[in-house]
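Step one of this worksheet: look at the structure below.
Heads up, one of the protein chains got dropped from this complex, but the rest are sitting where they should.
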Amino acid sequence: MSDLTLAPGDGHSLSGDTVALKRRRRAEWRLKAYGIAAILLAGAALLVLLSSVVFKAVGALSESYITMPVELAADRIDPDATADPKIIYRADFNKIARDAFRARFASVRDRKVRRQLNDLISVGASFELAQKVADDPSLIGQSVDFRFLASDVTDLYLKGAYGRLVPVETGGTLGLQTDGKDIEIISDANDFDDVLDILKAQLIDQARSLRAQAGLQDNGVVEFSRRAADAASDSDRAENESLAAERAQARDRLLTEATDLEARARATGGAEALDRGSISALIRVAGSWIKLTEVGRNRARGTVLLPGDSPVQPTDDWALLLSDLPEKARKISDYQMAWIEDLQAAGAVDTVFNWRFFTAGDSRDPELAGIWGATVGSFWTMLVTFLLAFPIGVLSAIYLEEFAPKNRLTDFIEVNINNLAAVPSIIFGLLGLSVFLGFFGVPRSAPLAGGLVLALMTLPTIIIAARVAMAAVPPSIREAALGVGASEVQTAFHHVLPLAVPGILTGTIIGMARALGETAPLITIGMVAFIVDIPTGITDSATVLPVQVYRWSDFPERAFEARTAAAIVTLLVFLVLMNALAIFLRRRFERRW
Amino acid sequence: MTLNEHHIASAFDRDLESLQAMIMKMGGLVETSINDAAKALLDRDEDLANRVRAADKRIDALEEEINLEAARIIALRAPIAGDLRTVLTVMKISANLERCGDYTKNLAKRTPVLVQLSPIEGSSRSIRRMAREVGQMLKDALNAYIQRDAELAEQVRQRDDDVDQMYNALFREFLTHMMEDPRNITPCMHLHFIAKNMERMGDQVTSIAEQVIYLVTGEMPDEGRPKSDMTPYESEAGDS
Partner (left out) sequence: MNELLNIESSDLMNHSNDIKISARGVQVHYGSNHAIKDVDVDIQDRMVTAFIGPSGCGKSTFLRCINRMNDTIDICRVDGLITLDGADIYAPSVDPVQLRAKVGMVFQKPNPFPKSIYDNVAYGPRIHGLAKSKADLDVIVEKSLRRAALWTESKDRLAEPGTGLSGGQQQRLCIARAVATEPEVLLMDEPCSALDPIATSQIEDLIDELRANYSVIIVTHSMQQAARVSQRTAFFHLGNLVEYGETGHIFTNPEDPRTESYITGRIG
């Protein structure tokens, strides 16, 4: 035993920078650096993800209204003055609304242009007008100012999704001359130069693309010529030669076009026409809007989009506005832009917080769509899931942990429960489809079916968490309870379970949070139908938030992008709230032993 | 009797061994004292007698050391059963030995006085015989202690009878001498005390033997101790 004694002075010194110490310090620093780098990377990824979603979602937070005086003629709405809502709703409020706008923009004659006028407001706006009149029949016969919900395109334009109208510096005095349809515009300064330059630049771009195409044709010529040279038979050679000739022709044509365009572009004088492919140039003067159709050095031609109140005198007070995108590339026409700008100038447009998003059900029109239906659907589904998974899960865990004999059968069950927790969720969806919907006939699309499927999915998580929580209760507590004469059931419920509650709650919330975000199994059992009404029970058709997100992300309307992002943010908020609830409950029930 | 000779804590064994070594040493010193004192008396050797007296100090010092050590063992080791009996008997035996040492010192103290006085015929030889018997008893008792031999200890206990008989005889002899000649009274008184001390030493050794029996069996031997000292019942010379 005494062989291991060290003489004094042997062994390690306490201080001193040995090589080993330096190496160890470096290794520690490296480890810390890796850890911090990993956290920063994860944090950055999370930040990027969240900020991009939140940024996109901001657009859905506001909606726009156009206020317009409406003639509520009694003979069109309620001729017999019954004040009966059923009769009122049957009136053609669409036409009434359209007439209101036509009254405002009386200059519009063309049928196609009129249709554009109708597209300024949402299809749901006239229904809201009908609601207002039905609620207060005394309005019939009056002319009231009504706030019409703007259409999704109008709203997007107001948010700048289609680009803005950018003013160009003008110095000259504007003079107008009309010859019936078109207008001749003269400015005494070279104000249209910029527009001309842009157009000419467009021509050069076009020429470039034509040249590129010509180059491709030329490749064809070379290829076919080579084949002709290498051809084995005469017929082959002839065929290839003719193909080569075709290609050469096309190439030459393209080159000629390109050269023409370039010539036009180089020409200093001359006028260029604007078509749907070029950016729009608009002139706003004295309350009227003019769209330019042809532009020269200091003169232009155009059509009137919106006439002003009085004929225009030569004036310095005018604006030349260019759009960011050509009309071809946006869903809003020049006419619509002019009308909206005019309405805005008149103060008839207002933008408010979009409460509708949180209170309305689903809709095919983005401006009318809301997540309330999906939220309520999620609520019912979660309720069914919880009421099924929690009691069954906790009681199963109690049985398996406290009462089941430790034999092969119990081990087998345990292994299977652990495996079930890792099964892909869509399998549960298929199970639900065949068993619950097919065999038991549970109504499709109902929260009952969704809840059953999700409960099956959440059950293993709850059982495992509950078992772990109960196993963590020290055996001394059980022995104390048994020693005092408690039965095994009393021991489990009076002593073990209360101490295991924090762990059980955590497991439950984790399982429920996962269930809240599940999409695939619910789609499989059909909770993907278009549901407009808010579900009132567990057997009504419903959809859930993640499925709603999935559907909206599929729709073509651009306005749904912002709404999809807003729905995702809502889902995230719910998850955070559930986690906060879990932490609160844990703290409350935490008991030291 | 134990399954294992040694304690798991070996320091305990060492403590008990040292205690018992001290007792054996003390016993050896007392044995030597007895022999020397008897010899001094027989040979009328005053110097030897004085040495015996001086040696008694060592015996006393040992007794004190043994008591201290025993107290220490009781406090630190909390001995029970056989170990407790070991410690308790050591304490009693050391007290017994210390008394024996005192008796021997007393003999040695009286020796120079007796040298001055006229000798009594045959007395010193008888005393010597008694001393040898007691010395042998002591030796056997200590051996019985070391060997944990209860039978040997019982035998020692019985031999006290002989010592008592020897004392009875000497008592009567001295009475006769004193009645014969008043000048014998002083030396006979001294010799009597010496003989009495011898007899008491025998009793002390008997007590040691009883401690040995207690140590080995766990029970004190019953009152079958021979008590043959009849002198308290002696009346005027002539009766017996």
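Each chain carries a letter (A and B) given by its place in the written order, and its residues are counted from 1.
What we mean here is this: contacts are C-beta pairs under 8 Å (C-beta built on N, C-alpha and C of every residue); 3 or more make two chains touch, one makes a residue touch a chain.
Since the structure is predicted, the reported quantities are computational estimates derived from the model, not experimental observations.
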Using the touch definition from the header, name the shown chains in contact with the chain that isn't displayed. A, B
If the hidden chain were put back, which of A:347, A:441 or A:485 would touch it? A:485
Which listed residue, A:200, A:291, A:330 or A:495, touches the chain dropped from view? A:495
Those residues of subunit B that touch the unshown chain are 1-9, 12, 78-84, 218-220
Touching residues on subunit A - with respect to the absent chain: 405-406, 476-477, 479-488, 490, 494-495, 499, 591-593
